[in-house]
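Omission of a single protein chain aside, the complex is shown with its protein chains in their original locations.
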Amino acid sequence: MEKSSEIRITPELLDHLCELAKLKLTEDEKKAFLRDLNRILEYFSVIDEIEVGDVEPAFHVLGLSNVMRDDEVGGERLAHEEALENAPHGEEGYIKAPRMV
Amino acid sequence: MNATSALKVRIGLECHCQITSLKTKLFCRCPADYRGKPPNTNVCPTCLGLPGSLPYLNKRAVEEAIKVALALNCKINKKMVFYRKNYFYPDLSKNFQISQYDYPLAVDGWVKINVEGVEKTVRIRRVHIEEDPGRLVYRGGIGASPYTLVDYNRMGVALLEVVTEPDLGSPSEAKAFLQELRSILEHLEVSDGSLEGSMRCDANISIEGGSRVEVKNISSFKEVERALSYEIIRQRNLLRRGAQVRRETRHWDEVRGITVALRVKEEEMDYRYFPEPDLVPIEITDELIEKIRAQLPELPAARRSRLVEQYGLTEYEARVLTSDKQLADFFEELVSVHGKPKVDCSLVINELLRLLNEKGLEVRDLRFTPLEVAELLRMVDEGLISWKSAKYVLRKMVETGEHPKKIVEVEGVRRIADVEEIERYVDVVFKRCEGDVREALKDPKVIHRLVGEVLKETRMLADPKITFQVVSRRIEQLKLASQKEK
Partner (left out) sequence: MDVLSLSARQIAELVSSGALCPTDVVEAYLERAKRLNPKINAFITIAEERARRSAEELERSLKKGFRGKLAGVPIAVKDVISTMGIETTCASRILKGYTPPYDATVIRRLKAEGAIIIGKTNMDEFAMGSSTELSAFGPTRNPWSLDRVAGGSSGGSGAAVAARMAPVALGSDTGGSIRCPAAFCNVVGLKPTYGAVSRYGLISYACSLEQIGPMTIGVEDCALLMEVMSGRDGFDSTMIDYKFEWSPSDVRGLRVAVPKEFFGEGTDERVAERVWDVIKLLESRGATYEEVSIPLARYSLACYYIIAMSEASSNLARYDGVRYGMSCELSLPWHEAFSKVRGEGFGTEVKRRIILGCFALSAGYYGRYYLKALKLRAMIRDQVLSVLKRFDAIATPTTPFPPFRIGERVEDPLSLYMADVDTVMANLAGVPAISVPAGFVDGLPIGAQFMAGYCREDLLLSIAKCVQEETTFHLKVPSEAR
């Protein structure tokens, strides 16, 4: 397994990440990002110095658990107009999104 | 015999079942009941995914889920953690779905199914809880629509995901499994399978020697058999031609009855699962599990045994009844007022069930109760109508909802058992069939022909035994009269 310090974001990986994150970058941005992101990754590799072994990951930092609510209607229901008021496009009460294909 | 049809089929199912017994959604207090509401009228900042909104777990959803996990004989995990499944899609208001991954609710369960008398155990890999996405609407089909319309009323409704091992070997086994799953969920009163969209399914199918294909978008349990049958044929054909079955995800097109390959990119989806930081882990104690276990209602398997023992039904009859909780409930109520298990069962599974299937109805759609059916059956017991008439009346009850006594009156299907009334019909027939009457004086066998005529005359309503007695007596009387003349 490669050490973190040897991991690099390649142009192909960057394209893949942009697709996962749905972010369209310009060519200039891609060039700059390849440089910046790899420098940051290099900094992150400092965590290679330390072994974490079987430590339990911190899910909630204070160790809170079992927070649940009753099954009763309430809360902050939105009126139909409120639900739609910030949507750029709507039709017959639906929110409009781009086509699927 | 073709070699490929001997190859083993392995099917695994991923079932999504809404927890319809809840009042509210899984992570917010919007009503869970979204059906029939105008679009985007059943939302709040949380299920609409507004910036700054946060999820808050519904405690009853966890309890209902534990019920299901116990009924499926699973091992319930002590710690349950919600994870984010990250992917973009217009029906997801946050572009991630809160689901479970490494710490699901339960694992390693099993369910026994019975296909044409053969029993089989299907292993359950896991059961977990997740939220339902919203609904997409297209103008003229997904391919033609210039844009997509989104309704978030359903976003956030609680779902149970039940995943099986690939233990199912045929579409009919898959159907039997889904039927049993639905029956279990209904006996638990956790999920109502008759609600549209409440139970959906994805399937994984492979044929020995081929890769695994995932089939998505099977909208109801009923569609599963069709989709699986098609896909197996498709894969068999490929193998027969010597071609490879590609490992891919395919979409079930209900309208055209085929599976279609999705874009290649969608198969490489990396969901980047990580623990949902806006929720905390849930510790499930033994006390809670035992409390829920103690309150579990009778499950289909136990009910089947009891029906056999208590009412002397066959295993087949018990299976048919428990395939649908409403049907089994109807039968037990009927038996409690009418008290003839074999007859009652026969009526329910042979006559009533057939009518329901023919008309596409559920038991709860019926406009009469077991009490009315009991009254119908009592009329048969008392000889007032024939069994054949009863079947006819039952059909009319399903169609009109009218009381059986009224139908019998109106339709005139009352069995004629009154001797005087029958005598009148005999008079008519004897006058018409003088030739047969003279023959009958010499040959007793012809009496049966006369009885047949009388029965036809009464539209088969006359009691055959009494009719025979009346006709025989008349012939006797006529014989005596003619002898006197000589």
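First chain written, first letter: the chains are A and B, and each begins at residue 1.
Please note the rule applied: a residue touches a chain if its C-beta (ideal position, glycine included) is under 8 Å from a C-beta of that chain, and two chains touch if they have at least 3 such contacts.
What you see is a predicted model; the values in this text were computed from it and never measured.
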Hidden partner chain, touching residue among A:12, A:27 or A:56: A:56
Residue among B:148, B:164, B:206 or B:259 that touches the chain left out of view: B:148
Option touching the unshown chain, where B:57, B:129, B:245 or B:376 are the choices: B:57
Hidden partner interface residues of subunit A, rising order: 1, 4, 7, 9, 13-14, 17-26, 29, 32-33, 36-37, 39-41, 43-44, 46-47, 49-50, 52-53, 55-62, 64, 67, 69, 75-76, 78, 82-83, 85-89, 95-101
Touch list for subunit B against the chain that is not drawn: 45, 48-57, 84, 86, 88, 90, 93-96, 146-148, 150, 270, 272-275, 277-280
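Just so it is clear, only the chains that are shown with their structure count from here on.
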Rounded Å distance between subunit A and subunit B, as computed from the means of their C-alpha atoms: 42
Subunit A-facing residues of subunit B, complex: 22-24, 28-31, 38-41, 43-46, 48, 56-62, 81, 88, 90, 136-138, 142-143, 145-152, 265, 270, 272, 275, 279-283
List of subunit A residues in touch with subunit B within their complex: 19-20, 22, 57, 59-60, 64-78, 80, 83-84, 89, 91-101
